[in-house]
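Missing here is one protein chain; the remaining ones are kept as they sit in the complex.
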Amino acid sequence: MRRVMVVGAGMTKFGRSSETLSQLMCLSSVAALRDAHLGDVPVDGVVVANMGAARINRQTAIASALVDRLNLFPATAETVENGPASGSSAFKVGYQAVAAGMADVVLVTGVEKMREVNNLEGTDFVASMSHPEAEYIYGVTLPSLAGMFARMVMERYGVTRRHLALVAIKNHANALRNPYAHIQQVITLEGILEAPEAIVNNPPIAEPLHLFDCCPVSDGAASLVLAAEDVAQKLGKAGVVVAGIGQATDTHAVHERPEPTRLTAVEIAAERAFTMAGASRDQVDVVELHDAFTILEIVQSEAAGFFPKGEGHLALERGETAFGGSLPINASGGLKARGHPVGATGMAQLVELTWQLRGDAGERQLQGARCGFACNFGGFGNNVVATLLRREDR
Amino acid sequence: MAGTGDLEALLRPPAMEMPPYPPKAITLASGERMVVRQASREEVPILLEAIAPLLWVERDFYDVVAARLFGELLAYKRYRVRDEYVLVGLIDGVLAGIVNGRAVDADTGMSYHTITIRRGLRVGSHLFAAKMEYHVEYLGEKEVLIVAESPIGFRRWMIEYPLSKKYEVQHELGGVPSWVLPRDTYFDAKPRLVSGTRPVPDELLRGAETIILPGDDTVRRQVTGERGGVECAE
Partner (left out) sequence: MSSDAVLASRCTACGAVSYPQHCLCPSCGGERFEPTPVEGEGTVVSYTDLYALAIDFEQRFLRLAMVELDSGVRATGQLLHETPAIGTRVKATVGVVRRQGETKIHGLQFVPV
C-alpha cells in the first residue's frame, strides 16, 4: 500500500446558498484543484459524497456529473452514500484507490444542497436513516434518537443541560473565527439556559435536547485532492499524510444495542484508525467531532479515547476542549456552528484538519498542530468513520 | 360646500381608544437585549425603507408579506386603517423585526404580519407572542384572528399555541378562512411562549428611542437567511 498525501483543499461557505447542487460541488472542487497546483498531472478519479441528491434535488449519479462539469473525462467516478458519514467514506474510497495503486490523483468532494425542500421534508429525509419498521413509522427522527440517548447518558454520568449548553457556546464562539461557518452568532448561558426568556430562546426539540443542542440545516461542499506520495513530492506538496482510517458499524435499531449509552462504532473505528496510524491519543493536537447534537461531542470525545468514559463533560467544564485548551475540539465551530450539509460534513472536517496541519487556518490556527483526528458519525452511530491526518516535515 | 377637511373625515376610519403597548425588554440567546415597543406613525417611513428590499424576494412569500405590510404601514401612517398598531423589536436600536395588526372591535383582534430581520435568535417568535400579548392583555380582546402567507411558518404557530379553526370568518388578509387564538389558550401558552421584563431600564429604553436601519444588503441577506442563522426546527 502506498502512502497517500492530501495535496489540495477547498470548501464553500456553509449556510443557505443560492447556488445549485452542481454549482456547489464545482466551486469546492475547483478551489481544491487550484490549491493542489496539479499543472499537467491528470486527475485519475473523482469520488463524491452525498446523501440526498436523489430525493431532495432529484439528481442521481452526481459524481459522473462532476467529472463532466470539470471536463475530467475519462476519470473514474463514484458517488458514495453513507448518511452523515458520506464525507469520510468517500475520502476512504479515494484513499483506497491511491493506496492500492489504482490511481495517482483523486479528487474527493462532499456536497449537500438541503434547502431545496422545506424543513418538514428535510426532517423526514434525515429520519429515513432510522429503521423503517421498528423506528421510522413511530415518528422517530434523528433528534428523537439523540434525545433518548442524551437522557440515558445524563442520568448515568451526571451530564447536565448546562454541559450541553457549554458545548454549543464553545462551538459558536469558535465559528466566529471561521469565515466558512454557517452560523456566526455569539450565544450565552444566560440567553439559552438561565434567563426566564430561555424557554422561548431555546425551546425543546427532543427533550432533554433543545434548539441550541441541534445543528442547523445547511448547504455546502468541501473537497480534497489526494495524491500518491511520489506525485505529491513532485508537486512539492507532500506536507499532509493520511495516517489512519478506521470504520465500524453497529445495530440499525438503536434499541438493539447491548449498552445503549456506548457509541461502540466510534470506539472501534477510532481504535482501528489509531492502530493503522501507529499513533496514540496524546499525539493528537486538533480534533473534529460530529456534534450534530451537543451530547455527541461529549460522548464521542470519550468513545474516541481522549477521556475516560463518563468524564468528557468534566474535561469540557475544565476548559480542556476549548480553543485555548489542551485538546481543542471543533475549533472550526463543529457541525453546530460551521453547519451540517450532510454529505459534505465529513469532508469539511478533513479540510479543516488539513488547513490546521498546514498552518493555513487563519485566526483559528492551533499552534504547532501536527496530528489531527476526525470522527464522522453516520445514522445514529451505526456507521462511523474515523480519520487521522499527520503533518510530514519536508 | 364641504371642504377637504370634511371629506378627510369621511375617509378616515373612526378610532377607538387603544391603550399603548408598554415596552418590554427580552434577553435573547446571544445575551443581547431586545426592546419591544410600539412604533409611531412618524416612524413608518423608516420601516418602509427597511422592508422595501423584500418586495422582490419570491421565496417563502416574502414578496407578498412585504408588499402587504408596506401597504398596512402606509395606511396606518395616513389614517386609512382602523385601529391598527405596529410593534417593533430593536437590538441596540437596530430594527430586528416588525409585527402589526388591528383591533376589529372590543372583543376581536385581527393579526396582520410578522417580519423578522435579525435571524437565528427567535425574534419572530418573541414578536408574534408580544402581538398576542397586546391583543389579549392590553386590548382585552376575547380572541385574535390569524392567518399567514407562508405555510411552514404558519404551521408552527398552529401547532405551538395551538390555534383553533374559525373557518366561517374570512380573514382580512385575502379572505382566507381564519384561525383564531382564544384568550384561554393564550394564557395557557403564556408561560411557554411569552417572555420579557417590564419596565425597561431607562438607559435601554433611551437606546431604543430612534430606530436604526440595518443595511439594505443586511435585510435581504438576513431575512432570506443567506449565510444567516437558521435553526434546524424552523
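Going by the order they are written in, the chains are A and B; count residues from 1 in each one.
Definition applied: a residue touches a chain if its C-beta (ideal position, glycine included) is under 8 Å from a C-beta of that chain, and two chains touch if they have at least 3 such contacts.
Given the structure is predicted, the values throughout are model-derived calculations rather than measurements.
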Inset, instruction - Name every displayed chain that the left-out chain is in contact with. - result: A, B
Legend entry - Options A:12, A:144, A:178 or A:332, residue touching the unrepresented chain: A:144
Inset, instruction - Check the options A:162, A:234 or A:255 and report the residue that touches the missing chain. - result: A:255
Legend entry - Among A:41, A:54, A:127 or A:314, residue touching the chain not depicted: A:127
Inset, instruction - Quick one: say which of B:19, B:140 or B:162 touches the chain that got left out. - result: B:162
Inset, instruction - May I ask you to list the residues on subunit B that touch the chain which is not drawn? - result: 159-160, 162, 232-233
Legend entry - Interface residues of subunit A (partner: the chain not displayed): 120-121, 123-124, 127, 131, 133-135, 137-141, 143-144, 147-149, 151-152, 155, 203-209, 252-256, 260
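What we mean here is this: only the chains that are shown with their structure count from here on.
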Legend entry - Residue ranges of subunit A in contact with subunit B within the complex: 13, 15-18, 118-120, 143, 182-188, 190-192, 195-203, 205, 211-212, 214-217
Inset, instruction - Over in the complex, which subunit B residues touch subunit A? Could you list them? - result: 26-32, 120-122, 125-126, 129, 152, 155, 191-197, 224-234
